[in-house]
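All protein chains but one are shown at their positions in the complex.
We call the chains A, B, C, D, E, F and G, going by the order they appear; numbering starts again at 1 in every chain.
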Amino acid sequence: MEKGVVISGFGGQGVMLAGELLAEAGKEEGKYVTFLPSYGPEMRGGTANCHVIVSDTTIASPIIGYPKAAIVLNLPSLDKYEPLMKKDGIIIINKTLVPREVKRDDVRVLQIDAQHVAEDLGNKKVVNMILLGAYVEIEKPVKIETLKNALKSYLTGRKAELIEVNERALEKGAEIARDFMGVK
Amino acid sequence: MEKGVVISGFGGQGVMLAGELLAEAGKEEGKYVTFLPSYGPEMRGGTANCHVIVSDTTIASPIIGYPKAAIVLNLPSLDKYEPLMKKDGIIIINKTLVPREVKRDDVRVLQIDAQHVAEDLGNKKVVNMILLGAYVEIEKPVKIETLKNALKSYLTGRKAELIEVNERALEKGAEIARDFMGVK
Amino acid sequence: MGEKLLMKGSEAIAEAAIRAGAMAFFGYPITPQNETPEYFSRRMPELGRVFLQAESEVAAINMVYGAACTGTRAITTSSSPGISLMQEGFSYIANTNVPCVVVNAMRGGPGLGDIAPAQADYFQATKGGGHGDYHSIVIAPHTVQEEADLMFDAFELADKYRIMVVVLVDGLLGQMMEPVEFKDWVDVKKFKTPEWATVGQGDRAQRNILISFDILAEGLEKMNLVLQNKYAKIRENEVRFEEYKMDDADYAITAFGTVARIAKTTIELARNEGIKIGLIRPITLYPFPEKVIENRASNVKFFFDTEMNEGQMLEDVKLAVNGKKPVYFHGRLGGIVPTAEEILDEFKKHLGG
Amino acid sequence: MGEKLLMKGSEAIAEAAIRAGAMAFFGYPITPQNETPEYFSRRMPELGRVFLQAESEVAAINMVYGAACTGTRAITTSSSPGISLMQEGFSYIANTNVPCVVVNAMRGGPGLGDIAPAQADYFQATKGGGHGDYHSIVIAPHTVQEEADLMFDAFELADKYRIMVVVLVDGLLGQMMEPVEFKDWVDVKKFKTPEWATVGQGDRAQRNILISFDILAEGLEKMNLVLQNKYAKIRENEVRFEEYKMDDADYAITAFGTVARIAKTTIELARNEGIKIGLIRPITLYPFPEKVIENRASNVKFFFDTEMNEGQMLEDVKLAVNGKKPVYFHGRLGGIVPTAEEILDEFKKHLGG
Amino acid sequence: MDLKVIVNEERCKSCGLCVNICPKHVLRISDKINSKGYYPVELFDNENCISCGFCYLVCPDMAIAEVKKPEFVK
Amino acid sequence: MDLKVIVNEERCKSCGLCVNICPKHVLRISDKINSKGYYPVELFDNENCISCGFCYLVCPDMAIAEVKKPEFVK
Amino acid sequence: MKTIYKVPSAITSRDTTYCPGCTHGVAHRIVAELLDETGLTKKTVIVWPVGCSVFGYYFIGTDALIAAHGRACAMATGIKRVHPESFVMTYQGDGDLASIGIAETVHAAARGENITTVFINNGNYGMTGGQMSPTTLIGQVTTTSPYGRKPELNGFPLHVPEMLATMDGPAYIARGALDNPQHINQAKKFIQKAFTAQQKRLGYSLVELVSTCPTNWKMTPVESIERVKREVLPIFPLGEFRAVKGVE
Partner (left out) sequence: MKTIYKVPSAITSRDTTYCPGCTHGVAHRIVAELLDETGLTKKTVIVWPVGCSVFGYYFIGTDALIAAHGRACAMATGIKRVHPESFVMTYQGDGDLASIGIAETVHAAARGENITTVFINNGNYGMTGGQMSPTTLIGQVTTTSPYGRKPELNGFPLHVPEMLATMDGPAYIARGALDNPQHINQAKKFIQKAFTAQQKRLGYSLVELVSTCPTNWKMTPVESIERVKREVLPIFPLGEFRAVKGVE
């Protein structure tokens, strides 16, 4: 099974880290993975996105033309990816920064007030992990545990103290996703 | 009729001037002409040659692969062109600097002790004109008179005083050629 | 081989080059491949090898040329405009018969263009953007793993033929991360200064002179024939390509690098619809795999070439097909990467015919 | 037209360029074409025009680029290694859509090579030695008169399409003298600064910006499409060639420049022996006269391409013939000029077939 | 209110250079947010501004649109 | 005859730089001709040569092969 | 109230693309002020470089081009020679001018080309992500000098004005800085003199401006300004290095 996701938001929202982590976890589980970043034209700031594919077999194109899953951290990203989504695909949205509803009715939508959830967890910067946790719980490209392990190899040195809150964010996201799926 | 000649000798022997003059004269007579110089690899000195073609019709290649006529001012030039000459072609040789006979018996040969003839004319440097005069008299690509006119446009300013001796050299060459043809 | 690492292509290239025995890097920064020199700048000093940022690409290639004349494994990496500045150097290196490796992470052109992925330097790389009759071996990987693997081959081929090897990639293959497993380190302690190298005569009986000229045309023609013989050998022995699902294919896509990869997805999509397409992917762009294309011309109904340019490899495909079957084309320009779906749509336009 | 002058090709080029309205020359000396800049250095100041010896070919082409952006007729001339150094500049000029003229008096390569005549920069000139999908119009005269005539066309075409025009010659065509008659002087007083030129905004409503980039791939693709449309128009309208004795020909020689000229003698020699050969001589190498070759493929038994290189135009000939007839080749390398007799001998080897 | 320093809030990038240089400490980063996500600077104490223009001089983003000085009536 | 200055006649190009520099005026262009067509220099007055080596120093063609000085017996 | 400072009209309405606190913008503004003051705007052609200021033509409203990386002086020469009445400026970074473009700079100076160069020295390659440049300080860590610039490997910072001042061609050569109001005013004065040099056809003029790159220096804008004073200016002293008669 090939599972691809597009993660998209402002530069600085941790889009790349989330994507890399997912790819790293996939690799750790012995799967085929690709991680393709793409930056907007602006030097700094601007919108950034990445395409991550985790698969049991070789991956041809690393580009996801029409996503089955998208993690959307800001409004421009929703505007961009909503029309491209495959039918029945899932969009996971950072509700705090996306002040509109999804117009399509043939896709699944999970809105998370991630900015506030993150504040509750004690670190504004873990929005990306909350959304990633939710995605992984729903689509199961990798195990949450593997993600957590992967975190350790990314957050080293002075950043090691952030491991714990990031782990909790992943779990929180997963929990929200379970609720969501239960509701559905 | 297309008439081509190769003129070859040391740099400084006036090979290029003789060739250019012939081409200029051809042009003056309204003919098609090409003049193609080629220098040896050495920066200075070394052997130089040029190919001149005068014709009533357009000239295709300016290169003379197998000459019907050659003016040869030094030994290396004879060594180079003797084997390439067309049957019945004419080689006009500066005998003073070419201390050997022509080996082929299917070509015509005119040897002129040009260095000494030049000295007699009062200018060592007109060897090229003597040989050119002879060639023109034999093959008649242009009129001697036209050559003389052309001289005037080449020898200008301080060099104008050399016109006269060069004219005489052309005539002397022509005279030698007439004798040669008479003898034949 | 060791553990799998998740790495960017542009860094995998550097790491692979280092493991393959690159002893010196000379280069000048340019997007989209700055990670490559930056990686070298960290690793080479650690290993006691040479990293030098040159004042320009012109200087960089001439430093590579100097190092190559000592028989040392040397490399430079750049992107399109920088590569254009190296053309004189390439031509000198070719006629001096010295080995080196050059990576071009192609970006959108012409001119300043943009920094998006492109393939519009195919002609420049394969036909010789510099002056004179020369060629480099040109290799085009399409995955990060292949980028890593082919760096080893690049250095081997360079040394084997005393030739420049160009690794032609693009920003997508440079920015993308994939798990990669590196081949074993080449033992650089075994490297010997070759007999022909110019490092000072030392104990050699003869001094060495490495030049790219002969003032006599006769001599220069001989030098050219040496080159042409070498190229003939390379065409004979070093052609590499991948055939993908060609066995039962009714149609052949031809594509290299990034686009070849995307085309594999196109082929999946098509086969799901019952259209049997295969892919012929040249891995060496020079020497070009003309035989396989020529042979396949009897099996397929047509060829469909697709590239991120206006149709460059297309000419080599056509030369190989030589009129036996139609060759169609789809290309995107200026850094636009086509999608698998788009390629399929374009392909289908020719099915009627 | 005026009187006939006996002139060297390299000087006729300069004189013709001046009469055609070249207002600025920027260049760097290199054999075998030093007479061209030297001629400019004498004449341009006399006429109040610009002659500037640049510090290098890289600088020279960028000076031309600057002058071209003001819509001024500007020219540079060089030979193979110098032209290689200009490749980045060429690519910028192409994508900025500004007009200029470049003369390449090709010499033996690769590398330092020699100073003898050669034709081994055909690929570089026609396929784009710089990066990206671009083309220049490439013209190849074969007599001094044609060199003089085509300089006028070169400037006209450059202005008409806002494109770089390359005049591709060699040392033989430069050193050779022939009578030449120049076309009438272009009245440079009538030249106007074009609307698009960057000379300061002045009274214009909008300021002008001339650049070769767009940071967005979508925008750059559009810029590329502008180029491709222009090239399509040029391929439509500007193809030039000479057919020589093709009407009754059983065989066609294809050749350009110096070799085409020699081939005419070959054809005389052959016809004396009763072999009916004709010549198709591309005058524009880009756009290439593919139609005429394609059409003649039905008449002739085979094509025989001959060049002073390893077979470069040969590829374009083959693409045009597209497998309909055999295409044979004879080439000399490194600055050797073939003789008419030699070409005939080589040609005859294929008569058996 | 006639401010001595006119800030073009959309242009300000909150770099703080003007705040840092102001000899009278009358500038600060505001808590408004502009469309690019920056918190523009504001003159919070017009009174004490001496119209020295330092803020204008160091601003790299032309966000200090104008600096004015009161004219004294003779 | 043991000359103080050994001229390699084949290498000499008759440039005259040595003749010009020689403080003792003991060199001159000879009327021999070498295989390249040059008239090589000759030391015509060995006696008066002071072995200063100036000729060697200025010769651009290594045609002054050697300069020797008589040794005085103590 | 009297307006004493106002954004010059040669500045367009487009917001800069520079990072917050990057002093490229200050250089733009003083150039634009001088264009306003001299009335040169509509006679001016600016040759922009490849570097962070590649978008400069967005912000200063004159006729404009972008040169190939490093070739601005050559391109400007081409323009000025055929249009001597145009006012021709290049705006270049330290990578562009001092590394890849040093030949074109030295020779424009040697020829006494009547063009003006504004040279932004921020000690690294901003646009490409902070690599070492010829003006990077000894010990400075950049993405290609990860262990700090070492003299034995990378040599020493290049002092372009000092070098060019040894020549006869340039009419005016100076170095200013953009770190505080006094220096900014001085820098403007320097550029004004450079403009004069060109207008009077006295030869080449160049003003180096010590600038900041907060992003790649990995500092806040204010820290960057402080670094300039503390570390950069001691190595790159300010002042005029050459001014021929007539420049004022």
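General remarks:
The rule is short, and it goes like this: a residue touches a chain if its C-beta (ideal position, glycine included) is under 8 Å from a C-beta of that chain, and two chains touch if they have at least 3 such contacts.
Since the model is a prediction, treat every value here as computed from it, not as a measurement.
Taking the complete complex into account, C:S56 is the one of C:Q33, C:S56, C:N224 or C:T265 that touches the chain left out.
In the full complex, chain C contacts the hidden chain through residues 23-24, 26, 50, 52, 54-56, 58-60, 62-70, 72, 74, 88-89, 92, 96, 198-202, 207-213.
Although one chain is not displayed, its contacts with chain G can still be listed: residues 99-100, 102-103, 106-107, 110-113, 134, 151-152, 154-159, 162-163, 165-169.
Summarising the interface, chain D meets the missing chain with residues 28-31, 34, 37-38, 41-42, 45, 51-53, 55-57, 81, 111-112.
The criterion applied here is as follows: only the chains that are shown with their structure count from here on.
Distance between chain C and chain E, defined via averaged C-alpha coordinates, is recorded as 55 Å. Inter-chain spacing, taken between the CA centroids of chain A and chain B, is 88 Å.
Averaged Cα coordinates give chain A a centre that lies 35 Å from the centre of chain C. Multi-chain contact residues of chain G (touching two or more other chains): 18-19, 54, 66, 68, 127. Within chain C, residues 81, 111-112, 114, 215-216 each touch two or more of the remaining chains.
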